[in-house]
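For this depiction, one protein chain was excluded, whereas all remaining protein chains were kept in their positions.
Moving on, here comes chain A:
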Amino acid sequence: MKQVLKESLPTNGDTSVLAGVYGPAEVKVSKEIFNKATLEVNLRPKIGLPGVAEKSRERLIRNTCEAVVLGALHPRTSITVVLQVVSDAGSLLACCLNAACMALVDAGVPMRALFCGVTCALDSDGTLLLDPTAKQEKEARAVLTFALDSVERKLLMSTTKGLYSDAELQQCLAAAQAASQHVFRFYRESLQRRYSKS
């Protein structure tokens, strides 16, 4: 049973999240699933104790990871993703998703696709802003976060806050898909660099 810790620190502008992955490792009998791996996500905020907002983000990240991780290859084990917020300047959930994906890849957990997180903000005159800062998020009319997979840019998870029309939703989604190309290219280049030198 391998216990591997890998760390990754993606930084979106000034937002940075440190991610570590343990697993596949031993799982408590109460939590074990007989035919696949149990995925646990732990998100720690920088200030204060973890609260409800962290729990809901953990759930979103866990659902996204469960959709891509090939848990059936490691039944009755646990894969733990630990995330620590190092600094928060907007687009936190997207940064957490990117960190989690990179950490899972680095740890060698088998996945069917990579995923990335992209945040969109719609401000009061309908302008679309990708990867908003904290100030832009506060003043926006709606903030939408999407998790997209790398194979066909399909939508894995979406969470939104605010008021928007369905045309705007489709526009944001299309913009996020375009943005995800850049993120996946970044993944590829950084992984190439890492594995060619070390």
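The definition used in the following text is that a contact is a pair of C-beta atoms (placed from the backbone, for glycine too) under 8 Å apart; a residue touches a chain by one contact, two chains touch by 3 or more; residues count from 1.
Assume contacts and distances are computed from a predicted model.
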Worksheet item: Can you pick, from "Very-long-chain (3R)-3-hydroxyacyl-CoA dehydratase", "Spermatogenesis-defective protein 39 homolog", "Exosome complex component RRP45" or "DNA-directed RNA polymerase III subunit RPC6", the UniProt name of the chain not shown?
Response: "Exosome complex component RRP45"
Discussion item. From the list A:37, A:82, A:100 or A:144, pick the residue that touches the absent chain.
Written reply: A:82
Response to the item:
The missing chain sits against chain A at residues 3, 5, 7, 9, 11, 13-14, 16, 18-20, 22, 25-26, 42, 44, 46-49, 80, 82, 84, 86-87, 89, 128, 130, 166-167, 170-171, 173-175, 178-179, 182, 186, 189-190, 193-194, 197-198
